[in-house]
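Removed from the display is one protein chain of the complex; every other protein chain stays in position.
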Amino acid sequence: MTDQRTKAAPHNQPGTPEERHARLAEAARQLRVEILRMTAQAGSGHPGGSLSSAEIIACLYFDVLRLDPARPSWPERDRFVLSKGHAAPVLYAALALRGFFPRELLATLRKTGSCLQGHPHMRTTPGVEVSTGSLGQGLSMACGLAAAARIDGAGWRTWCLLGDGETQEGQVWEAAEAAAHFRLDNLVALVDNNGLQIDGPVSQVMAVDQVPRWQSFGWRVLEADGHSIPDLLAAMQAALAGSGRPAVIVCRTTKGKGVSFMEGQADWHGKAPTPEQLARALEELGCSGQGPALPGGVSR
Amino acid sequence: MTDQRTKAAPHNQPGTPEERHARLAEAARQLRVEILRMTAQAGSGHPGGSLSSAEIIACLYFDVLRLDPARPSWPERDRFVLSKGHAAPVLYAALALRGFFPRELLATLRKTGSCLQGHPHMRTTPGVEVSTGSLGQGLSMACGLAAAARIDGAGWRTWCLLGDGETQEGQVWEAAEAAAHFRLDNLVALVDNNGLQIDGPVSQVMAVDQVPRWQSFGWRVLEADGHSIPDLLAAMQAALAGSGRPAVIVCRTTKGKGVSFMEGQADWHGKAPTPEQLARALEELGCSGQGPALPGGVSR
Amino acid sequence: MFRPGTGTAWGCVEMTRVDVARLPRQATRDAYGEALVAAGRADARVVALDADLSGSTKSQKFGALFPERFFNVGIAEQNMIGMAAGLAAAGKIPFASSFAIFVTGRAFEQVRQSVAYPGLPVRLVGSHSGVTVGQDGSSHQAIEDIALMRVLPHMTVLVPADGPSTRALVNESLSIEGPVYLRLGRPAVPVLYGEGGFAAPPFKAGGSVTLLAGRDATIVACGVMVAEAVTAAYRAEAIGLSVGVIDAYSVKPLDRDAVLAAARATGALVTAEEHSVIGGLGGAVAETVAEEYPVPVIRVGLLDRFGESGAPDELLKLCRLMADDILAAVRRAVAVKR
Partner (left out) sequence: MFRPGTGTAWGCVEMTRVDVARLPRQATRDAYGEALVAAGRADARVVALDADLSGSTKSQKFGALFPERFFNVGIAEQNMIGMAAGLAAAGKIPFASSFAIFVTGRAFEQVRQSVAYPGLPVRLVGSHSGVTVGQDGSSHQAIEDIALMRVLPHMTVLVPADGPSTRALVNESLSIEGPVYLRLGRPAVPVLYGEGGFAAPPFKAGGSVTLLAGRDATIVACGVMVAEAVTAAYRAEAIGLSVGVIDAYSVKPLDRDAVLAAARATGALVTAEEHSVIGGLGGAVAETVAEEYPVPVIRVGLLDRFGESGAPDELLKLCRLMADDILAAVRRAVAVKR
């Protein structure tokens, strides 16, 4: 991000790089806490792929994206598309902690009548840009958003997070092709390359080699440790360089990251922790099972 | 093909390589003649992409494929899938010249009640293996055929011809991914890389760089001059080497090949020649507009 | 000569017949091409997308005039719909066109999830619907697109019968909030509305046009079948039947009031559409009357079969989609009524 861009970001905080990294690591930790509470409370949901995205989402929602929680439809805002819509908990947590809606609403996840649907829905949740949940459709919508910004000569960017299993959908590659062809360099894709999908390891179910794949579609490919804040921030900054090509950041991640008994377990893709499991998980994350992690979270 | 395979092919002819090449070049010429007559007679159809495939189809139907026109459903036959179904004329011409059905039927192309539908249909036309016409679906069916042969431990092969524009369909890449993952080395894809689709050059409408694309999906990629019989035969032989990976032959071709005023013209994708244009075209192909090109064609 | 277009003057005698066979002809896709350009001129939010069929769907001219607002995505209909959804989410009004079977079928779930569920104002434009596609055959002939789009919540389904109503509906669609499916055809069809034809009323979602009033039965038709329905109604007079005709261009929302009024007034309905008899306009009418005022509904359409190759006229005959087939259905409806 250029200085001008980051300055405009309402959430941006002064401080040293180390302070910035610590702040984002703490945000990721809080996202994890909320993901676990939320899914435990709901009794269902997708912790595994939400946890693996925590640092990615923390960097985006607490640093990189230009957003104004008080004005969710501010025209100049950056757009984020959660193409892997089942990771709704991490998105909802970020939106709540950033103040798009009251944190208490997180407890209503997946309940009848809640504004927090099982998969993100733009009509019920402030801050959700498009509706996702059916895999493989988000990158196309992100292309459309980026194309709209291009038509309007607007400076906002579009970001899109995909699952690695999700990239088995042909539509992803139709979109990848189009983004390169239309030279949408105001678009950045991120792949949560956690190596697992529902039925097992991606390499066993239906292998996808992300880096050469995106390269062959004409994208600028960056790699990052998806749990390293400095790595992610550097890649995100590089992705915005704007070279006439869209950029993708392939993020090496661990599914279930942060909770020892969930890490690397396909089984934790789509089931909620029991109260006991929640307590253990929260302890590992350095907070008790009771009450809010930090009053108000890192929301500013 | 191994000796054993080619010997089993009912259509295989003894002779020197030169004789073999000349025979196939003549077959391609006759396919072109039939394509033009057929579409002119029908008053509609797709000459451009049929003409660009003439040598590919000649090599397959008059040399490489193990087929028995007298027994179209001989279980051990090789399977061919015309994924770019709009090139039905070149397939119908080959099937007729090989004796799957009487050559006279070609005159009924696209007419009400004809067994020769505008796009290939397995239920109406002897020798047509699956129904195509909606682009992007053939390679998946070819994967299914190859998987069936694998289950049965059968030796027959599956071949599939795609258009270059067609490869913009995401489903093609779902299939490509699956073929590599399932190690279907009894499957060979061919791309008629003629550089044109309906709305113009592929490079302008939606560029696809075939060779790196297929490589990134784990395929063995071969290239050939799609109008050179020796080149094609060599590539087809190499494709059958069977290395645990599916093979694709990217064929450099010219849309409308063989008819000067059709060559390289997107406009000739989907319209029939007038009687005058037919006469000119047939003259260029070394035969008069009247009567059959060669009685009985090269069918044996 | 202009004639009264709308109205429920049941039983009134028509003054002059509209000579359908002599009307000028225009393909609805051609009218669409013109209307799209006009919409693009009138509203800068209008953008267009196509999937390598812009010459056939007639979005090409828009592309030439407004290249920065036009996206040809190649042969990738799913991505086209997703991009249209993204453009709409950013405030644009996208018109996404391809052949009807590809825009509604190949991209069905994209239409459902990315467009219909959030209710985004994407205009899906399906040219080449029905068997009048002709020689290309079944793979290119949409016979189920109305059913597909009708079952989606939030979706408006419009099936204009001619050029003028197509232009009016494209314009009207600019002010419809949610998604719209516009079904178009390939061949030139009679220009029913205007000089020498019927008076053009305002065309709007949920509307219909009562072209002819009848006493014995009413034909509810859409698209190319409206002209056939008018012909059938005229022919019915010769066998002593007074038959009304409704142009139900808005298949969803269906003009319930008009359909129920016709059921009440004539006691027998026939539907006519270039679509399967399952789930389309016929389904909509059968569902509607069954709920409130059950009368016989005989559906003219493809009898649960795919199309095939052939000349459009021959296929209409083969598939029993001609005026005489409608007339046979009218007789059957009247017989069931008794």
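Observations on the model:
Every chain is named by a letter (A, B and C) in the order it is written, and numbering of its residues begins at 1.
Following the convention adopted for this analysis, a contact is a pair of C-beta atoms (placed from the backbone, for glycine too) under 8 Å apart; a residue touches a chain by one contact, two chains touch by 3 or more.
Owing to the predicted nature of the structure, the values given are computational and were not obtained by experimental measurement.
Touch with the chain omitted from the figure is made, among C:I75, C:V133, C:A147 or C:L169, by C:A147. Contact with the undisplayed chain is limited, among A:G48, A:P69 or A:G136, to A:G136. Seen from subunit A, the chain kept out of the figure touches residues 42-45, 85, 110-114, 116-119, 121, 131-136, 165-166, 168-170, 197-199, 202, 205-206. For subunit C, the residues touching the absent chain in the complete assembly are 101-102, 105-106, 108-109, 112-113, 116-117, 138-139, 144, 147-148, 150-153, 276-280, 282-284, 286-287, 289-299, 304-306, 336. With the whole complex as reference, residues 75, 79, 81, 121-123, 129-134, 137-151, 170-171, 174-175, 177-178, 181-182 of subunit B touch the missing chain.
By our rule, only the chains that are shown with their structure count from here on.
Averaging Cα atoms per chain gives one point for each, and the point farthest from that of subunit B is the centre of A.
If each chain is reduced to the centroid of its CA atoms, subunit B and subunit C end up 38 Å from each other. Between subunit A and subunit C the centroid-to-centroid distance comes to 42 Å (mean Cα coordinates, whole Å).
Of all residues in subunit B, those touching 2 or more other chains are 168-170, 206, listed in ascending order. Taken residue by residue, subunit C touches two or more other chains at 73-74, 76, 78-79, whereas all remaining positions touch fewer.
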